[in-house]
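For this view, one protein chain was removed and the others were kept in their places.
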Amino acid sequence: MKMNINLKNRVAIVGAGLTLFRRRLKETPKELAWAAAKMALESAGLELSDVDAVVIGTAPDAFDGIHMKGEYLADGSGGTGKPVMRVYVGGGTGVFTPIAGWWHVASGLFDVVLAVAEEKMSPAMPHPQSVFAHIWDPIIERPIGPNLIWIFALEMHRYMYKYNIKKEDIARVSVKNKRNALDHPAAQLGAKITVEDVLNSEMLVYPVQRLDISPVSDGAAAVVMVSEHIARRITDSPVWVEGVGWSLDTVHWTGRDLAYPKYVECAARMAYKMAGITNPAREIDVAEVYDPFDYKELHHMEGLMLARKGEAPILTREGITERDGDLPINPSGGLLGVGNPIAAAGMMKVTEIYWQLRGEAGKRQVKKPVYTGLAQAWGDLMQVGTVIVLRAG
Amino acid sequence: MVSLLSDVAIIGVGWYGFSPVTLEASFREMAFEAAVSAYEDAGDLDPRKDIDAFVTCEEDYWAGISITDEFMPDQLGGVLKPVYTVAGDGLQGIASAYMKIKTGLFDTVVVEAHSKASDILTFHEIMNFGFDPLYTSHIDAHPYYLAGLEANYYMLTSGVGREHLAMIVEKNKRNAITNPLASYGSKLSVDEILEAKYVVYPLSVMDIAPLIDVAIVFVLATKDKAKKLSDNPIWIEGVGWATETNYIETRNFGEALYARIAADMAYRLAGIEDPKKQIDLAEIDDKFSYKELMHVEALKLSNRYSSHLDLERGEFNRNGPLPVNPGGGFIGIGHGLEAGGLIKLLEATLQLRGEAVGRQVKGVKRCVVQSWRDIPTATGAVVVLSNEEV
Partner (left out) sequence: MDEKVRLKGTPIKRFDETITVERSSTAKYAWTAGQAISRFLVELKKGKLIGRRCNKCRRILIPPRMYCESCFRATDEWIYVEPIGTVNTAVVSYITTTREKLEKPLIIAVIEIEGTGGSGLFHYLEGVNPEDVINRKVFGMRVKAVWKPEAEREGSINDIKYFVPITGGEEK
C-alpha cells in the first residue's frame, strides 16, 4: 500500500444526523434511517437530489428480522433509484460505513455520498441476545451453547490477568462515559454513578457486571461526505477524512493473544500512515473509542497506541481521558452512555468527532482546542478494527 | 464524474465448485481452493504480502451465520489485513474494489463470493424473509409470485409470449451443453419446454434457473501492476449499480430500472454511446427466463419491447451478432446466490482471454456483464470489460 501522496481526491464530512438512542423506538428501521439521513442532509444544506450514491451500514439482519436488510433500508436511507451499497464488518460497521463513503468519493466516481447506519435491536424475540447465539461456528462452537458475554468476559479477564488490572480501574470508564452522556441529546443511559455502583451491580459473567455493559438499543445515524470542490463551496468548516484503516483477524479467536487487540493496531497503523501521523498519543487531540464494555475502551486505547500496553487504566485513573483532560476519550458518552444500536453507535462516534472538530459540541465540547480526532469501532468475533482519522478544515 | 479507461484490470481468476452439491468441502475450503487458483493465475501472488485489500460478498441468511464475514479472512490469506464484506452481489463487490483502486491508495484488491446453496434447506422461506415485514409479509405464497406478477405485466405490455420464454430456455440450455462449467445443459425443443409444469403462471420450472454451489475469486490491480504481473489483463472500463426501490408496489414493472440506471453509469464511465454497436458479447442475468429479455432492453442492447423479435431472429445465439449468455447463463450453468455476478464476470473474462473452452465466441473485444439480486430486490449491477487497453 502506498502513502497518501498518491491519493487523488480529498473527502470532507459536511453534515451529520442522529436519532434518539433508546431501548425501544416506535419508528420502523426505514423511518429511523430516514430521520438521521434527513437531519444530516439539512445540516449540510443539501437535498436528496444532490446525493449521487448511498452507503448503508447495519449489523446482523436477524436484529431487525429482515433478510437482506440493506435492500430493505435502501429507501429510508435516500437510495431510491441510486447506487446503493451495504458494507458489513459486524460491530465495526458503524465506523466502516463512512470509510466506504470515503472511497466512493475519493475514487472520483461521486461528489456527494450519504452514509447511513441503522440498527433496531428491539424486535428480536425473546431477547436480542438470542441473535448473538448465531455468530459462532455452527459446528464446533454453537453446540457448547455460548453466550456473547462469555467471550468478552474471557478477553477482559485475560487482559486483567496479564497487566494485573483492578476491576475498579475498569469501572471508572463506565462512570466517566455515563456521566459524559448526560450532555448528549440522543443518550439512553446518561447517569451519575460511582465506581461502587458498578462493582455492586448484578454479576453476569465474572468479571462482567451489568454496569460494565452498554445497553441494547434502537437508533440511526448519518453523515454527508463530499468531494473537495463541493466542500469548499458549501461550508467554511469542512471536516476532512485524513486517514482510514481496517483490519480483520483470524476467526479462530481461541488461538489469539486476548490481552491485546492486534487487529485494532493494524487498522490504526493503516489510518495513521495515510494521515501522516507518527506519534498518535501526541497528535490525536480527541478520540471516540469503541466501548461496548468498559474494559474495551482501555483495550482499544492501547491498540490505537494512545496508551502503552496495560497503561490505559492509569491514564483513566489520572483523569487524562476526561473531557477536560489532555486526551479526552469518548466525550459523547460512548456506547456505555449514549447507547449501542450497533452500526448506528459506531457512526455516532464519527458524528461526535465531527461536532467536536467544528466546535459545535455544546456542553460536551472538550476543553482543549482540537484539530485532529479519531473514531474507532470493533466487531465480529473480537476480530475487526475500523479506524477513521478526521481533521478540522 | 471523471474517469480514465484501463485504470483497473482483472489479473487473476479462480473458482471451485460449479456443481449442484459439494459435499466434499466446506464453504471455507471451497474459497481457499478458488483463492489459490486465482493467485496463481495472477502471476503467483502471495496474498500475505502482495494483496492490499479483500472484499467478500455475502448475506447472513444464505450462510446461516450472523455476521458471516467473521469466517472469511483465513482462507483468502487476509488475516490481519483490510478485509470486509459487501452485503450484495459479486459485481457490487467488483465495483467496490474498483473504487478502492481508483482512490490511488490500493494496488491490488481481491473480490470473493460464494454460494453454498446446497446447505440451505429452506431457500424459499428465507427468500420470503426478505420481503417487507409490514407491507408484504401477509402474503403467504411462494416468493416467486413476484416474478410471476412482473413476467405477466412485461409480457402483456411487450407482446412477449410464453414461446419466447421457452426460446430463451432452449438457447441457454443448449449453450450450456459444451460449457464444462455448466451443470444444467440439455437439448430440448421449445415444445418440450412449453410442456413443463407451472410454478407460478406464466413461469414453469424450466423458466427458473436452478442453484449451484460455487466459490469464485477475482484479483484486480492497477494498470502498472497489471502490466507487470499479467500477460492477459482484462480491463474494467466501467461499473454501475443501482437500487430502484424496495417497495414492490411502486416499482416500474416491465422495465428493470435498476439495470437501466446501473448500465447508464457503467456506459458513461466506459465511454459507450451505442451499446448495440460497441458491445460484442453480453452476460445477462437470467435467473428467470423473462428477465433476460427485460435486462437486454434495460441495457439498450435491444429496443424497448423488441428483444423477443431480436431473439426470434437468432441475434443472441452464440454465432449471432450479439451473443447473450453463450456459456448457458444461469439457466444452463446454475445460479449461485451472491456469487451470481461473478459467475457471469468469469464467463466474460474467459471469453475475452480466448479461454472459454467449448463456448468460445470469435473476435470478442468488449463485453457487458449484468446481475440482479433476485427476489424480492430491485437491485443490480453492470460491468463493462475489454481486452484492449485504451
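The chains carry the letters A and B, assigned in the order they are written, with residues numbered from 1 in each.
The criterion applied here is as follows: a residue touches a chain if its C-beta (ideal position, glycine included) is under 8 Å from a C-beta of that chain, and two chains touch if they have at least 3 such contacts.
Keep in mind the model is a prediction, meaning the values are calculated, not measured.
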item: Which displayed chains the hidden chain touches across the whole complex; value: A, B
item: Among B:20, B:43 or B:133, the residue in touch with the chain that has been omitted; value: B:133
item: Touching residue (missing chain; options A:154, A:195, A:234 or A:314); value: A:154
item: Sole contact to the chain not displayed, among B:20, B:43 or B:64; value: B:64
item: Residues from subunit B at the interface with the omitted partner, ascending; value: 22-29, 32, 36, 46-48, 61, 64, 73-75, 77, 79, 116, 118-122, 125-126, 129, 133-134, 137
item: Where the unshown chain meets subunit A, residue by residue; value: 16, 18-27, 32, 35-36, 39, 43, 65, 67, 122, 126-127, 129-130, 133, 137-141, 143-147, 149-151, 153-155, 157-158, 160-161, 183-186, 203-208, 218-219, 250, 252, 254-255, 258, 351, 355, 360-364
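FYI, only the chains that are shown with their structure count from here on.
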item: For the subunit A and subunit B complex, residues of the former touching the latter; value: 1-2, 4, 6-9, 28, 59-62, 65-75, 79-90, 96, 100, 103-104, 106-111, 131-132, 134-135, 137-138, 245-252, 262-263, 266-267, 270, 274, 379-381, 383
item: Footprint of subunit A on subunit B - complex, ascending; value: 1-3, 52, 59-61, 64-67, 69-74, 78-88, 92, 95-96, 98-100, 102-107, 126-127, 129-130, 132-134, 240-247, 257, 261-262, 265, 269, 373, 376-377, 379
